[in-house]
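Apart from one protein chain that is not included, each protein chain of the complex appears where it belongs.
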Amino acid sequence: MHAPVEFADIAADVLERVKRRAPRVHCITNTVAQAYTANILLAAGAVPSMTISPEEIAAFVGGADALLVNLGTFDAERRAAIAPALDAAAQGGKPWVLDPVFIERSPARARFAHNLVGRAPAVVRLNLHEFAALGGGDATGDAAARFASQHDTVVALTGATDVVSDGARSANIANGDALMGLVTGMGCAGSALIAAALAVERDRYLAAVAALVGLGVAGEIAAADARAPGRFAGSIIDALHELDRARLRARTRVS
Amino acid sequence: MHAPVEFADIAADVLERVKRRAPRVHCITNTVAQAYTANILLAAGAVPSMTISPEEIAAFVGGADALLVNLGTFDAERRAAIAPALDAAAQGGKPWVLDPVFIERSPARARFAHNLVGRAPAVVRLNLHEFAALGGGDATGDAAARFASQHDTVVALTGATDVVSDGARSANIANGDALMGLVTGMGCAGSALIAAALAVERDRYLAAVAALVGLGVAGEIAAADARAPGRFAGSIIDALHELDRARLRARTRVS
Partner (left out) sequence: MHAPVEFADIAADVLERVKRRAPRVHCITNTVAQAYTANILLAAGAVPSMTISPEEIAAFVGGADALLVNLGTFDAERRAAIAPALDAAAQGGKPWVLDPVFIERSPARARFAHNLVGRAPAVVRLNLHEFAALGGGDATGDAAARFASQHDTVVALTGATDVVSDGARSANIANGDALMGLVTGMGCAGSALIAAALAVERDRYLAAVAALVGLGVAGEIAAADARAPGRFAGSIIDALHELDRARLRARTRVS
C-alpha cells in the first residue's frame, strides 16, 4: 500500500512529467465536452487534438502519445472513427482510455461500449450508473477489482469518492468537490487527463490515480474561492495549471 | 392577470421544483451552444443529455422529462434525429420546445421550422427576426397571441422585453441585461431552461414565464458585478445557481 504522502508525490511526479514532456493526446470525444477537455489538457501541459475524420484519424493517433475514446455524443462519424483509431493505437502501442458516457440510457450504446472493453483499454473511466450498465455491479472496491481483473484493465470509478483498481491494487480517492458535478464535461476531461498521465507513466494504475488526485485537489482549491459552477469552471483549470507538489502534499487523501 | 409578486413566486416555485426533482432534459441543439446550454441546465438543477444518434435518440427522449429542438447548426444527422425524437416525445407525452435559430437567413431552414410548428411544440422560443420569418408578423403582444392561438402553442418572444403568450394570457418580462446578447448560446440556453420548467410545471405558459424571469433576473444580478461578456458568461450561471425567492421578489418585472 502507498501512504497518502507517497500518492501525493506520485501525482506530483506524473503531473510534472506531463508539463515537461507535453504529451499529445488525441481525443475522440463528444462535442459538448470538447472545448473544456482541450482546456484541461492545455492547463496540465498536454497537447490536445480532436479530429474524427476517417482519412486522418490514423495519422493523428499515430502521432499522438495517448488516445481517449468517449461515447458522449454517439454520432455516426464519431463512431466510425473509433475502429481505425484503436487499430492505430494498437499498432503504435499507445495507451487508450475508454469513457462510456451515459451507456445506462441506451442499450445500443451499452453494447458498443461492451465491445470496446474487449479492445484492451488501459483504463476505463466511468461513474456508478455506467459501471452498472457495463455489467460491473455495484460501486464497491471489490466490484471494481473484479471487473479490472476479468478484463485486464484499470477501472477508474468516479463519484463522491473515486475508486481506482487494477485488480491487484485498489485506491480510494477522497479528493474533489461537489461543484465538479455541475460543470459539463468534467468527467470527460478527467478521462482525458488520465490519458495524458498514461503517456508519461507506464504503470496504468498509478497514472489513473495521479490524474484523479490532481483533478480532485484542483477542484478543492478552486472551490475554496469560487462557490458556484460558472466561476468554478475556470478556477479549476487555473488550480490545475498551478498545481504543485506542496499543494498536492497538503491535500491528497488516498486510502 | 398576475401581479409582479405573484410572478416572482411562480418563478420561485418552478425553479425550486427543477432543483428538487432534477428533470432530465434532452437537447438536440447546435454544437456552438451545447456546452453553455448544459452548464445552464446543471446550474438550475436539471440533467442535460445531448446525443443525436438515430439508434439511441428514442431511448434518450423516452428516458427524459422534456425535449429541446434547436435548429442552430442544421447538419444532416442532427436533422435526422428530430423526427424520431418528436415521435418518442409524442408517445411519452413529454413536452418539447422549438427554438428556430436563424431561420430568417435560410428559406430551407424556415420551411423546416414551419413544419415543426405543426408537431405541437409546448413552447416556441425565438427572437423578432425568427418570429417574422415564421410568419408571426411584428413583435407585439397581439401578434404573439395570434400565433399562439392559431398553432395551439405558447410563444416566447425574447428581446429587450420578452413577450410570452398562450393566446389567452400574455406577459411582458422586462428583466434581463444587454450583455446576455453578447454570450453565444444564451438564447438557446433559455430555451433549454424553458424545457426544464415544462418538466415540472404543466401550465406551459407559466413554465415559459418562470424560466425567462429566472434567466433575466440572473442576468441582472450577474451584470451588477461583471460588466463585460467574458466574465458575465460565468456570472449568470452562478446567479442562476444561487437564485432564490427573495432575489426573484426583489427584481421580477412582469406586466
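Going in written order, the chains are labelled A and B, and every chain counts its residues from 1.
By our rule, a contact is a pair of C-beta atoms (placed from the backbone, for glycine too) under 8 Å apart; a residue touches a chain by one contact, two chains touch by 3 or more.
On a predicted model such as this, the values are computed, not experimentally measured, just so you know.
Chemist: Using the touch definition from the top, which of A:Asp138, A:Asp152 or A:Glu242 touches the missing chain?
Modeler: A:Glu242
Chemist: For a quick check of understanding: of A:Ala8, A:Ala38 or A:Ala66, which residue touches the chain that isn't displayed?
Modeler: Reading the full complex, the residue touching the unseen chain is A:Ala38.
Chemist: So one chain is hidden, and I want to know which residue out of B:Ala148, B:Val163, B:Val183 or B:Ala223 touches that hidden chain in the complete assembly.
Modeler: Considering the complete complex, B:Val183 is the one touching the chain left out.
Chemist: Looking at the whole complex, which of B:Ala33, B:Ile52 or B:Val69 touches the chain that is not displayed?
Modeler: If we include the chain that is not displayed, B:Ala33 is the one touching it.
Chemist: Pick from B:Arg109, B:Arg125 or B:His151: which residue touches the chain that isn't shown?
Modeler: B:Arg109
Chemist: Footprint of the hidden chain on chain A, which residues?
Modeler: Spelled out for chain A, the touching residues are 31, 34-35, 38-39, 42-43, 48-53, 55-56, 59-60, 63, 77, 233-238, 241-242.
Chemist: Quickly run down the residues of chain B that touch the omitted chain.
Modeler: Here the touching residues of chain B are 30-33, 35-36, 72-77, 79, 102, 105-109, 181-185, 228-231, 233-234.
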